[in-house]
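Left out: one protein chain. Kept in place: all the others.
Up next, chain A:
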Amino acid sequence: KKDAGSASGGKPEAAGANIKKEASSKDLSAASAVKKEPKRVPDHLKADDAETQKRIAKRLEKQRLPQRTVAQRKVRLFNHLHQYEREVSLTGSFSFSSGGIHPVIIKLGLQYAEGVICGSNARCLAMLAAFKQVIQDYTTPPQKELSRDLEATIKPYISFLNQCRLMSVSMGNAVKHLKHHITHMPNNLKDHEAKKKLLETIDSYIKERILLSAVAISKYVQDEAKIKDGDVILVYSCSSIVRKVLCDAWNQGKKFKVIVVDARPKMEGKEMLRRLVRAGIPCSYFMINAASYAMQEATKVMLGAHALLANGCVMSRVGTSQIALIAKACNVPVLVCCETYKFCERGQTDSFVYNELGDPDDLVFIGNKTPYLNDWRDYNSLTLLNLVYDVTPPEFISLVITELGLIPCTSVPVVLRMKQAETNET
């Protein structure tokens, strides 16, 4: 099983790792002689397959997790993706008998579902902090090994987090790293030593791959003089790494202006604007449909990313591809800042096959005006679509800034291979 997991270099990841293992265990128990193909597509991309849905429902029941009500009306193009109705209480059906979900994880899941924690770095850090707590509180039951049992304990937590909100690529990679270390834990260690080792692993992952990477990216931007005096930099929505780069450059004494472009329904750009204004940077603020007007003034565009795909595409907040398109049309260079732990082995050509569907009711509220779409559910022919991510083709991106240096978009598989070789060595 472990070999199947580590040889899955070319196969799609995200939260598929544990589901794959379970599928292969079911294969062994099934009495059929037919050799099943290893699964390429994770279950959360198969909302239109009745068999998969039944299997998922059974598994959730076994793990005693709540089932979410499926949305009534989905756009047909996205029938294969999950969309859930907003629940009043996600955890109302939980019973607190022994062996339930750890309360830290429940809290985290609710924070994800409500959108309190959003942004791929923030979500990953919160999840790792929660897992640290889980590991600290964990005791190996007698007659069991830590490496097997801890993994089995974590599995339902990951399912629960997935149910609350689809895991991001950064979270998926962090979980993969953690599981790798858990399963490779030597069995002769005492409990508290093994736990200490795991906590150290998580700490070093956070320090190296997330926090220090941000510092390195900021340093590259300064050393290579990517932000000059007199620049007008256009940013889109909220990205923690872009904010850090801009604030560091401003504190170094560079004089530049920032244009913040924002879009509905999340309006995350306001948060970015707030932080930049607090740092003292002169800013302007536009909605995304004024982006082609704003682009006339911009000299550079700086974007964050949710994930970088193996075919060179950038997966990021919906609207990023539009900004990149307009920038290309106005000959403005586009820089993407991304840490290497967000690199993903998947290849995607469009924004449909793999995406997240947000709550359609978010589109209804329009501020002080009376909403037009209040009774949209009464009309059978009307659907609302709230996409969360989109995919930007590599020809729009000029440069990707990572902690390993300044690379073009198409070098992502090279970096992945390097990282793979590193993990295989340790």
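Note that contacts are C-beta pairs under 8 Å (C-beta built on N, C-alpha and C of every residue); 3 or more make two chains touch, one makes a residue touch a chain; residues count from 1.
Operating definition for what follows: contacts and distances are computed from a predicted model.
J.: Can you pick, from "Large ribosomal subunit protein uL14m", "Translation initiation factor eIF2B subunit beta", "Neuronal-specific septin-3" or "AP-2 complex subunit alpha", the UniProt protein name of the chain not displayed?
T.: Going by its UniProt entry, the chain not pictured is "Translation initiation factor eIF2B subunit beta".
J.: Looking at the full complex, which residue from A:213, A:321 or A:340 touches the chain that isn't shown here?
T.: A:321
J.: Which one touches the absent chain: A:248, A:390 or A:403?
T.: A:390
J.: Out of A:194, A:233, A:291 or A:314, point to the residue that touches the absent chain in the complete complex.
T.: Considering the complete complex, A:291 is the one touching the chain left out.
J.: By the contact definition given up top, give the residues of chain A that touch the hidden chain.
T.: 75, 77, 260, 263-265, 270, 273-274, 277, 282-294, 296, 317-319, 321-322, 325-326, 329, 350-352, 363, 366-369, 371-373, 376, 379, 381-387, 390-391
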